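With one protein chain removed, the remaining protein chains of the complex are shown where they sit.
Coming up: chain A.
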Amino acid sequence: MITDTDVTVDSPLIFEHSRPGRRGVLPPRAPEVDLAALLGAENLRSEPPKLPEVDELTLVRHYTNLSRRQIGIDVAFYPLGSCTMKYNPKVHEAAVQLFADLHPYQDPSTAQGALQVMYELQRDLGEITGMDAVTLQPAAGAHGELTGIMIIRAYHASRGEGEQRRVVLVPDSAHGSNPATASMAGYQVKEIPSGPDGEVNLEALRAELGPHVAAIMLTNPNTLGLFEERILEIARLTHQAGALLYYDGANLNAIMGMARPGDMGFDVVHLNLHKTFTVPHGGGGPGSGPVGVKARLAPFLPVPVVVKQGETYALDYDRPQSIGQVRSFFGNFGALLRAYAYIKMLGAEGIKKSAALAVLNANYLKELLKAEGFRVPYDRICMHEFVAQPPEGIKTLDVAKGLLEMGYHPPTVYFPLIVKEALMVEPTETESKETLEQFARAMGEVIRKDKEWLEHAPYSTPVRRLDEVQANRKPKLRWGG
């Protein structure tokens, strides 16, 4: 199919452009050396790598055309719930450039500026979340979760309760990564049902708590976009049972600068710098998932931790109770720089204001969508996101596909699992009133289309409706050529 964007569906892979001997650049001829003597014969390839051989123009066109088929935050509104697709300020790239020539094997004495950034970022993230100590190592949110739960496991083990506490409690509205994390860390997962108000059911929680519970993983505001108003009572009950309270930071954008997980009674938090702190994301990274903990858990943080000794910054590896290193080097340093730049440019007041605007935007959009005919099952003042449903008889999947035709990335669909035909919408603070209004009109337009149009949308995208079932049952994961 040829589309009006002059990109064909069948645009070849870079390997299909390859012709023997074609080159983009001709590097200067290097002096002949004996590679086997230099690197060790066992490290040499027996045959050259199968790299594509293309000229420079073909290369440029190939990737430029692919990039034109993307929908991203720089192209269009991207209201993906719980993903915080906020604008990634371009000025942050300048900050990153300043550190571009740094190497992780450099002696710390020659990288004091980089260590200072990391030290201050640890401190700032601790301040924002109400935590006493922070590690910047985890490479993404789920990695942060795993690190956090491993810290909790090490804590219980240090008190001789490792064998006894085998269960992690997770609400039924949780992000799927929470039970996956607990399971990966060797825990049994027990689900806590939500009450009719969409919050954790306290009675159900009480019934499950006991000396066998290691932790509860909570998102606040939760995935319905609702603030858990009984959080202090939840924290009290959790600690009374000897368990720890884990904060999934996916939704921190709603409360950043306004309220702190540490003050609510949380013991461990992970953050997503690629959501809340404007680091670009999508396409699998690179993300960054720092973990903050209360003082009693600090000895278990991964090594190294950046410390300040007098006026010198250093990497501290001497932590005998540490769970060890969870990533090579010091985390995704580029992501850390962007988050640092964001925090310093916004300042305390700016961070507060961004949370307020995120909440205002979500509530405004919720009301606009209700006016267009969408249903909102837990309809009260929401935080940074909300969950809607299309009118009776219209499928959420069809709404999502119709939105693609309108040029928008759809919201998160079919999540949280406790709402049927869920559409989870998070506009973020960086969208204008006009954008929200245009989006609401597009949503309204989609649900007023006839059934035939809805079932076959989208029409003018590079690919039409994909066969998701076959793609899952019989995935083609590599090029056959």
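As a working rule, contacts are C-beta pairs under 8 Å (C-beta built on N, C-alpha and C of every residue); 3 or more make two chains touch, one makes a residue touch a chain; residues count from 1.
Here, contacts and distances are computed from a predicted model.
Per its UniProt record, the hidden chain corresponds to "Glycine cleavage system H protein" from the list "RNA polymerase sigma factor", "Glycine cleavage system H protein", "NAD(P)-dependent iron-only hydrogenase iron-sulfur protein" or "Peptide ABC transporter permease". Taking the whole complex into account, chain A touches the unshown chain at residues 176, 397, 413-414, 417, 468-469, 472-473.
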